[in-house]
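With one protein chain held back, the other chains of the complex are shown just where they sit.
Let's look at chain A:
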Amino acid sequence: MKALKIQNVEKTFGSIKVLKGIDLEIEPGQFLILVGPSGCGKSTLLNMIAGLESVSNGNITIGDRDVTHLDPKDRDIAMVFQSYALYPNMTVKQNISFGLEINKTPKDELEATVAKVAKMLQIEPLLNRKPKQLSGGQRQRVAMGRALARDPSIYLFDEPLSNLDAKLRVEMRSEIKELHQRVGTTIVYVTHDQIEAMTLGDVIAVMKDGEIQQFGSPQDIYDNPKNQFVAGFMGSPSMNFVPCDVKQGMNGLVLVLESGGASHELPVENGIEGLSEYVGKKVVLGIRPEQLTQVSEDKPDTMTIPCLIEIIEPTGPDTMVTARLNGVRTVCRVHPTAQSKVGELMPLQFDMSKAVFFDPDTEQRIY
């Protein structure tokens, strides 16, 4: 049995197709992230799982029940909203117990649930306050408490952290992760923040233009993006995309790189068969900043190319230096002690073992 099964789900508003046939399945207890830029349809999909928006086409199954046409209250779900949506006229305690009260939960059971949830989220001292009197983080906790009290088979989170300041966001992120580890319930979580997606998810669905671009584990999506959009969206700073000519070299294929006023030939070492069709044509080299580093003795067999440094951005543990390769700005992650000066040539090591290649026209990965 799957915890959630979405089969060929579509959503149309008038003549506009917002979701174009979504298919996905998750196992019980999994943490699913729907991530993508705004307007990609991720929140619409979540609202459809919740039953807040109607399904134009397709089926949604929660557990072994087809819920496609059920009311939100009959779907056995709980939802945490971006604006928290706490009832302003009720105390924290009433907010948490409202759903239980409607479902005619016996009084003592209701009290016990509220106490348990309040303890779990450490909001016991706040129970008699109104939402107005709470800070952003406390409101967030109460919103989660309201969801927890319902003890549903799936939790739905709609960008729950985007209204918090940066520091609190990181704290609440680990709290949500810890909560999931503790209660073990299936979660569907919508975010536009790829860091949240990477850190929280067991599985990620990267969405764009109403379609799932890629579905997989965070590491798989990071290491093996299916297309240029996914590659660029996941990871921060983003992956560099350098258009290069492919040539037949002496020991296999090489890429031609213009850097620091000179032309270099960069061997493609990980034997990608599809590339041979591109000899004499252009491909897009996708390489992450951490694969472009200062020259290190540990990896003697990697290629080193001198690059002209244009921008230097220290982040503390690493320094991001921007060089220009084939006319494109390329971010490299170097050790702070190794950084050079702006306008100088710095030798950078290209670790091609994790490099990926895309077709410049279709933006699809070349395998």
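We take it that a contact is a pair of C-beta atoms (placed from the backbone, for glycine too) under 8 Å apart; a residue touches a chain by one contact, two chains touch by 3 or more; residues count from 1.
As a convention for this text, contacts and distances are computed from a predicted model.
Colleague: Out of "Sugar ABC transporter permease", "Formate dehydrogenase, gamma subunit", "Caa(3)-type oxidase subunit IV" or "Signal recognition particle receptor subunit beta, a GTPase", flag the one the UniProt entry gives for the chain missing from this complex.
Modeller: Choosing among "Sugar ABC transporter permease", "Formate dehydrogenase, gamma subunit", "Caa(3)-type oxidase subunit IV" or "Signal recognition particle receptor subunit beta, a GTPase", the correct UniProt name is "Sugar ABC transporter permease".
Colleague: With the missing chain put back, one of A:18, A:40, A:79 or A:127 would touch it. Which one?
Modeller: Looking across A:18, A:40, A:79 or A:127, the contact with the absent chain belongs to A:79.
Colleague: Among A:54, A:89, A:296 or A:362, which one touches the chain that has been omitted from the display?
Modeller: The one listed residue touching the chain not shown is A:89.
Colleague: To test your reading of the contact rule: which positions on chain A touch the chain that is missing from view?
Modeller: 47, 50-52, 71-73, 77-79, 81-83, 85-89, 98-99, 102-103, 146, 150
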